[in-house]
Each structure stands twice: as structure tokens, then as C-alpha cells.
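Structure first, commentary second.
Only a single protein chain was left out; the remaining protein chains are all shown in position.
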Amino acid sequence: MTEWIQKEMMVAMNKVREQTPLVPSITNTVTINLVANAQLAVGGSAAMVYLPDEGESLAKLGQSFYINVGTMFPIYQESLPRTVQALVANQTPWVLDPVAVGLGELRTSLLASFKQGKPNIIRGNASEIIALAGLWGLSGGAKDSQVKGVDASEPVEQAIPAAISLARWTNGAVAVSGERDIITDGHKLAFSSGGSSFYEKITGAGCSLGGVCAVYQAVTTPFIAALTASTLYNVAGKLAEQQATGPASFQQHFLDQLYQLSPSQVASHPFELKEVSE
Amino acid sequence: MTEWIQKEMMVAMNKVREQTPLVPSITNTVTINLVANAQLAVGGSAAMVYLPDEGESLAKLGQSFYINVGTMFPIYQESLPRTVQALVANQTPWVLDPVAVGLGELRTSLLASFKQGKPNIIRGNASEIIALAGLWGLSGGAKDSQVKGVDASEPVEQAIPAAISLARWTNGAVAVSGERDIITDGHKLAFSSGGSSFYEKITGAGCSLGGVCAVYQAVTTPFIAALTASTLYNVAGKLAEQQATGPASFQQHFLDQLYQLSPSQVASHPFELKEVSE
Partner (left out) sequence: MTEWIQKEMMVAMNKVREQTPLVPSITNTVTINLVANAQLAVGGSAAMVYLPDEGESLAKLGQSFYINVGTMFPIYQESLPRTVQALVANQTPWVLDPVAVGLGELRTSLLASFKQGKPNIIRGNASEIIALAGLWGLSGGAKDSQVKGVDASEPVEQAIPAAISLARWTNGAVAVSGERDIITDGHKLAFSSGGSSFYEKITGAGCSLGGVCAVYQAVTTPFIAALTASTLYNVAGKLAEQQATGPASFQQHFLDQLYQLSPSQVASHPFELKEVSE
């Protein structure tokens, strides 16, 4: 029943490694290096910018785009709307990581404006997904979701209604990262477990997952892209943990695994699939 | 005689690991990733921002705050004063790392203005501590201290008078990093040795130490926080050096050690304690 999904995951991984799609980003300065290295490790090509016209140019040149609002700069007031407009105009698929939604005026107003840009994939932790749905006035959302800095404060399952309504609004996919990842296109739900508790002891596990979602988004559907990236992270994290003696060696083994893992190793990782009752 | 200090160091380390305090930063882009990873490795929670209202919000939400002026952006003209004002208003303790004090107008004027914000911990190398005391018109300081880029050019012992007067002014603690670290609250002086010469061959050893001081500052006094962080770095650096084949493997082992070391391993590291003659 899930065989076609596993096949598409393997196709996506192979395509990326063969085609090296260009996947530009506007992303935060804390984890920008890890995002780029994770994108390269899985087979993509990365390019990071801050300025409006550079965002526009790369929105056109890129096969997919990653926007992560983790650290805001003043110029983003221009760069992000113009980039999103260019993404829409060029029908370039894009991934949104609504880091720390609710913090600050610029971040909030920009994230609110992205509702019309309909990101093809939204990736976040449970708190962020609930808060973004709240900001967009969608069911399942909550304006007062407890966003405490950059960490999730709510269990992943609580974000299911928000994730579904976001995915239906964008006609894309939503990936909620947590102990158990939930990926939905608004109609079906995939549950994937694995990974490592070390993901909470390094910075950028979530950001780089968003960046890798964007890489797969260049060659497949939002749902398959988000599921492939999340599953890859669950497999790679588990293996890396076995080799690690702490968070830094974990990060190194993890990145090496992103590079090494074969499509079949990833696709054979078990996941649960459910239909959403309409 | 120093037993109570060792006990408090262990209490601080345990508290951080249990409570995962949120310790936001406005810090430089060179070492921002290492700062965050070091803060996570010891058990804290990190969040980095640049904008004024985000600094204000996190000054309120954070249990402690880290400000490092290593790389200045134009927006800091607003962000740093407003954040410091919010820190003072909310009585959130904060740590200042006056990197490259003396370089550039904005950096100099901001560092001068921080005198009134009385950072609970000031961490720097000898040259920076002497120059900051000079900038603040305190005894032991020198306006013409040889600040050569980001490296220390003066022996750590020469900074003792400046460190004492800074600590007395802030009613906090000062940590002077060098071959032998000096930590003072203006009344007692602790001397801690160890670490590794590799600290000079990687970027961010000092910055991340400042960030880790801020993490412990969330749960204990400035003096204990600064001493715990400095001692941890001395122990972790020494162990990491034994496993390293160069600066990059050193950094990895070092971060792993930050995560692994037990409170008693750190607290049992010898240090020297002296009273300051009044």
C-alpha cells in the first residue's frame, strides 16, 4: 500500500544526486553553514543571499527555494516579499521554515504575508506549526501558542489539525518535526520515527531539514519531498547516534550519513500512513 | 576553604542540565554557530537575534542574555541600547564580551554606553579587559591598550587591576581568559589553569566561553557562573587536546566534552583563591 511512496522516495533521492539542483536560500546566520552543507551532502547545490534583487534572481534561477526566518535583518522587509513574489511569478516551489513565529513585528508581519505565497512545504516544530496556522487564521491554529525561543514546547500530535489546514490552504505539504515526525498533504498523514535525542543538542537540525526538504522539492511533490527528507533524517540520526560520543561527533557522523545513505536504506525505513477523515 | 565554591559549581551545572534555561544572544556572525552549540552542549537553550524589538522581547523571556560585539551591524545602533535597557528593566542578568574594543566608532560608543547597564559578567582577554576599563574611566584601565584585532597582546596578570575595578563597578564578575584564567568579583580572585593551546587555533573559544558563562549565569551568581564556565573550558580543553590531531578534531572533542563532563569532574579541577586587599 505504501510501496508507491517508497518508490517515489528512491526516485527523488536518485534524481537529486544525478541533477544537483540549484536550491537557493534566504536563511538564518546561526545555522546557515549547516544548511548549505546538508544540502550539498544530499546532492543539491546551495546559494545563500540577503538582498532583494538577488532573491528575485535566484527565485528565477533556482529549481526550488528555502526561506527560513530564524534571524531577521532590516533588509528582509524588502527582500522576503520581493523574493516570494518572484517565486510565485516563476512558479518556483519553495519551503518555509517559520522559526520563532510570534517573535518581533517584522517576522510576524512577513510570516503573515506569506499566506498568499502558499509555500509548497512548511516545516516546523509543533509550536511553530500551531502558531503559523493561528497567524493565518486557519483551523487548528492558536495565536497564543507557547513559542519559547526556538524550541518546541508542545507535543507533535497536537499540531495535526493545524498541519492539515495549512497543507490544504497551500495545496502543499507540512512537516511537523518532533519525537515522531508528522508529514501531511492535508489528505494523508505519514508518521515517521527515529532520529536521535542529539538533534536537540545541536543547533540547526530543524533548519537543515528544511533546507533538505527544499532540495527534494526540486524533483518531486511536496509530500514526497518532505517525507523523504524527514525519513532520511530519522535514519541518519539513528545511525549517527550509534557512532557519536557527544553532539559534535554526532553532527559529523550525521552529515556523513546524509551523503552515504542509499535510497533503499532510506525508503525501507518503516512509516505509518493514515487517511485524514474529510 | 574552597569547598563551598566547588559545591556551588556542581549545583550550577546540574541546574542547567535539568532546567535548560533560555539564554538568548546578540553575537557575532563568525562564531555564532559555535556559541549556540556550546550553549546547547552544556544544557542551555539558545536563540540569536539582531533586531531591536526581538532583542527586547528576548531580554524579557530569557533567564540570562549574552551580548558579544565581535561583528557590528548598522542596526546595532538601535538593537543593543534597547536590548540592554530591557535587560536592566527586567533584571535579566547578562554577559558582555567586548571583542575588539577600540575598533570603530559604533562599537566604541556602544561599549561606552554599556557602563550604565552593568553587565553581570564581563569576559574578555587581557587586552580587552584593560581597554574596557579604560573606556569606562576605571582604575587599571588604559585607553591605549594594544588591541590587535581579536587577539590578546597582553599577559593576563596585567589585567587584574582592571578586572577588579570593572567587577566592583558592575557588582558582578569579570573573567579574563588567557594561559591562566582569572575570575574575580572584585573581592576575591580565582586562578584556573588548563585548557589547550589549540584554543588559539580555532575561532570562537572565547566567544563560546562567554555564551556558556551566560548559561550558568541563569542559575547562579556571576562569580560562580564565570568560574564554572572557565573551569569547564580548562578541563574540556585539556581532555580534547589529548584526543586531537589538529584544531578541527580538537573542536569536535572539546564540544563533546562540554556535553559529557560530570559536575564533579569539573568541580574537582584545582584552582587558586586569593582575597583582594581592600
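As written, the chains take the letters A and B, and residue 1 is the first residue of each chain.
Rule of thumb we're sticking to: a contact is a pair of C-beta atoms (placed from the backbone, for glycine too) under 8 Å apart; a residue touches a chain by one contact, two chains touch by 3 or more.
Predicted model, so just to flag it, every value in this text is computed and none were measured.
Within the whole complex, the absent chain has one touching residue among A:Ser45, A:Thr92 or A:Ser127, and that is A:Ser45.
Although one chain is not drawn, the whole complex shows that of B:Gln6, B:Thr31, B:Gln63 or B:Ser165 it is B:Thr31 that touches it. In the full complex, the hidden chain is touched by chain B at residues 28-31, 33-34, 70-74, 100, 103-107, 148-151, 200-204, 244-249, 251-252. Taking the whole complex into account, chain A touches the unshown chain at residues 20, 22, 24, 29, 32-33, 36-37, 40-41, 45-51, 53-54, 57-58, 61-62, 73, 75, 251-260.
To be clear about the criterion, only the chains that are shown with their structure count from here on.
Superposition on CA atoms relates chain A and chain B by a rotation of 120 degrees, given as a multiple of 5.
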